[in-house]
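A single protein chain has been omitted from the complex, and every remaining protein chain is retained in its original position.
So that you can tell them apart, the chains are marked A, B and C in the order they are listed, and the count of residues begins at 1 in each.
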Amino acid sequence: MFSLSQRLQFVGNYAMTVGVVLIVLIIGSSHVDFSLKGILRNSEASISNIRPIVGLRTSRFYGAANGHPKENTRIAFDLNTDLSGLFNWNTKQVFVYLTAEYNNTDKGTVNEVTFWDAILPDAEHAVINLENARSKYSVWDYADHLSERDLRFKLHWNIQPHVGPLMYGVAQGDDIVVNVPKPAPKN
Amino acid sequence: MSKPVNVYSISQVSQVLNESLPGVLARLGYTETFELVDQKLLIGYSIALVAAVSFFIDKRFVHDDIVHYQQVLVGAYFVLSVIFWYFKKYVEKSVVYSGKTKNGNATIKISTAYEEGKPQYSVMFTDKDKKRVESKLEINTVFSAEGYLQTDLFLEWVKQQLATLDNKKQ
Amino acid sequence: MSSIVQEIQKKLVFPVDYPSQRALASKTQLLTKVVALIAFAYGLYTQSICNLLMAYAAGLLVIALVVVPAYPAYNKQKLTFVVPKPVTVDIVG
């Protein structure tokens, strides 16, 4: 503490130490807030009216290999949810994504694919009411086809904090299972 | 001519006093012994060596091939660090000087400490019978305002403390 | 060259006396904690981490202005040191 530079360093170092405590307090307060609201367990969404549309694509970037076309599936869907509870002062953004899980019993694989996602920048944009929305991605399976499989749809969310751990969760709702039809036969 | 020290920095002042102890005690008939210092340097440098080996194999090889060696090195690093901490706390006990008289009859250990923001140099003298004298030296009684240690004054003070230690024995 | 550097170093020290060193250390610690608490409360109340950071930074600036410069008040209790005898043999260096 005797010299100018030492006093400056001391103030800086101590501010840094207290700053770490402040960061811990921010992360802690955010967790307390979420558990008081119970939002991490009880966020809700209704996914309905899912209609798959199946077609064939020949590009490598749509799963085709060695000239064999690949079955690609898109969906139209309705989605209603209010995720504004996921926002507090340590939330930078929320990433929501609509996925489908399915088993391939012949090959013994478990799969999950994303059909739609969105970045929610703030609580005002966290109320989602979509009707007859189109999926963002054209989805193909690793195996030959996705048709005739039962897709279980779920809405996931991921909280990106300003500082601290990333948080994940699944919105509760009815268990939506949709069977993908065969593609229309080529003429 | 040595560099002057800033007399308002107790850490710098203490360091100068620590470094002057071997000279002062040599004039009082003691020779320095280095066992503690050497042991501490040995443990310290083995820690540095472990870290250096870990660093160089990390740079030289692919991580996945040497994970098991790294696990051993990290384990060794922590074990050695605990030993080092134990040594400093329970064996060395801030001893900055240990020495004995020419004939080997008397030994002396000197540990020192200072407190931030207090112009005092705390010294503990311990002899071979574990008798000890603790005293505090006001640093303005041995330093000039320009920052030079008045070695003769410091020597007189150390002499007095050693005499007190001797008297305590009888 | 090195003596010039030493001269500059000497000029840049700005020392304060020992009691002030102790007082400034504890003052810094106390004030920083208070500032942090106020900044946290303000940030939580306005639900803005940005506000928290601004408040903390502003508080730290004030603390630095109080604590860092060597104000004359911090140099009132200088010690009197020994005056070296005209002939002193330095055996240290």
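Keep in mind that, in the parts below, a contact is a pair of C-beta atoms (placed from the backbone, for glycine too) under 8 Å apart; a residue touches a chain by one contact, two chains touch by 3 or more.
One rule holds in what follows: contacts and distances are computed from a predicted model.
Going by UniProt, what is the name of the one chain that was not included in the view, given "KLLA0C03047p", "Signal peptidase complex catalytic subunit SEC11", "Translin" or "Mitochondrial import inner membrane translocase subunit"?
From the listed options "KLLA0C03047p", "Signal peptidase complex catalytic subunit SEC11", "Translin" or "Mitochondrial import inner membrane translocase subunit", the omitted chain resolves to "Signal peptidase complex catalytic subunit SEC11".
Residues on chain B that touch the omitted chain in the whole complex?
6, 9, 12, 19, 34, 37-38, 40-41, 44-45, 47-48, 51-52, 54-55, 58, 63-64, 67, 70-71, 73-74, 77
Where does chain A touch the missing chain, residue by residue?
Touching the missing chain: residues 3-5, 60-61, 63, 65, 92-93, 95, 97, 99, 107-114, 117, 119, 121, 137, 139, 141-142, 156, 158, 160-166, 168.
Simple rule for what comes next: only the chains that are shown with their structure count from here on.
Where the CA atoms of chain A average out and where those of chain C average out, how many Å apart are those spots?
Centre separation, chain A to chain C: 50 Å.
What is the distance, in whole Å, between the centres of chain B and chain C, each centre taken as the mean of its C-alpha atoms?
One centre to the other, that is 28 Å.
So which stretches of chain A touch two or more other chains?
1-3
Hey, what residues on chain B touch two or more of the other chains?
Correct list: 6, 8-10, 116-117.
Along chain A, where are the residues that touch chain B in the complex?
1-3, 6
Which of the residues in chain A end up touching chain C in this complex?
Contacts found on chain A: 1-5, 7-8, 10-11, 14-15, 18-19, 21-22, 25-26, 29, 88-90, 162-163.
Using the touch definition up top, name the residues of chain C that touch chain A in the complex.
12-16, 21-22, 24-25, 28-29, 32-33, 36, 39-40, 43-44, 47-49, 52, 56, 60, 63-64, 67-70
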